[in-house]
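All protein chains but one are shown in place.
For subunit A:
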Amino acid sequence: MTPLLEVDNVSAAYGAVQALTDVSLRVMPGEIVTLIGANGAGKSTLLMTICGAPVPRAGRIRLAGEDITGEKTHLTMRRGVAQSPEGRRIFPRMTVYENLLMGAQALTTGDPGPQLEQVFTLFPRMKERLAQRGGTLSGGEQQMLAIGRALMSKPRLLLLDEPSLGLAPLVVRQIFGAIRQLNESTGLTVLLVEQNANQALRLAHRGYVLVNGRITMEGGGHELLARPEIRDAYLGGGHG
């Protein structure tokens, strides 16, 4: 089976600063894969490299076997990749409805109706808040909106950049529950970048650990969770 996403020995840099070195990872269709790592490990850079900016210095990125290395972001998105960016980045002055419609711009078939329905089933709160301005939503609702907005383009691959950032544990559980539900009911493939290693690894089928721009470990979600070095480095010495 061809992996839906294949990152093959990718290196990337911002000017002289090396951000990623020989990173390889693959995401099979229908999988939830998580990428964990500390601040500045290069997690977000990897997601952005997949989306085409920055262009990798070396290595290839393939989507369902097709080479998308260095392709313009909006073209990659049209191939069925969607992204919920770090820090949510919803449009604060626009209504929830307008925010969701902005997500449908990369949708190749015209009607956003079925996608909208899917978002409402997943996050019923969004339907209640439809006429409300994005900036007046709570943090958790904004994250739901960011994910919902990404789903509007009917993606094959959903890239989530730290959806738990700045949210209360209860809300994080809710969001992660929704991701699992989405994956189980529609078979959507998810690449999840997280600092919250504990919950991310519990959710994911497989995981990768990124340290200083290099992949240092990979394995099943629960398998990684059980490793002592992970427990020490990312889970606060077993308190997680």
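Convention: a residue touches a chain if its C-beta (ideal position, glycine included) is under 8 Å from a C-beta of that chain, and two chains touch if they have at least 3 such contacts; residues count from 1.
FYI, contacts and distances are computed from a predicted model.
When the unshown chain is looked up in UniProt, the name that turns up among "Ferritin-like domain-containing protein", "Amino acid/amide ABC transporter membrane protein 2, HAAT family", "NADH-quinone oxidoreductase subunit F" or "Universal stress protein" is "Amino acid/amide ABC transporter membrane protein 2, HAAT family". Among A:2, A:136, A:185 or A:216, only A:136 touches the chain that is left out of the view. Touch with the chain omitted from the figure is made, among A:51, A:126 or A:193, by A:51.
Set against the missing chain, the residues A:18, A:95, A:174 or A:195 yield one that touches it, A:95. Shown as candidates are A:21, A:83 or A:199; the residue that touches the absent chain is A:83. Annotation for subunit A: contacts to the undisplayed chain at residues 51, 53, 72-74, 76-78, 82-85, 89-95, 97-98, 101-103, 105-106, 130-131, 133, 135-136, 149-150, 153.
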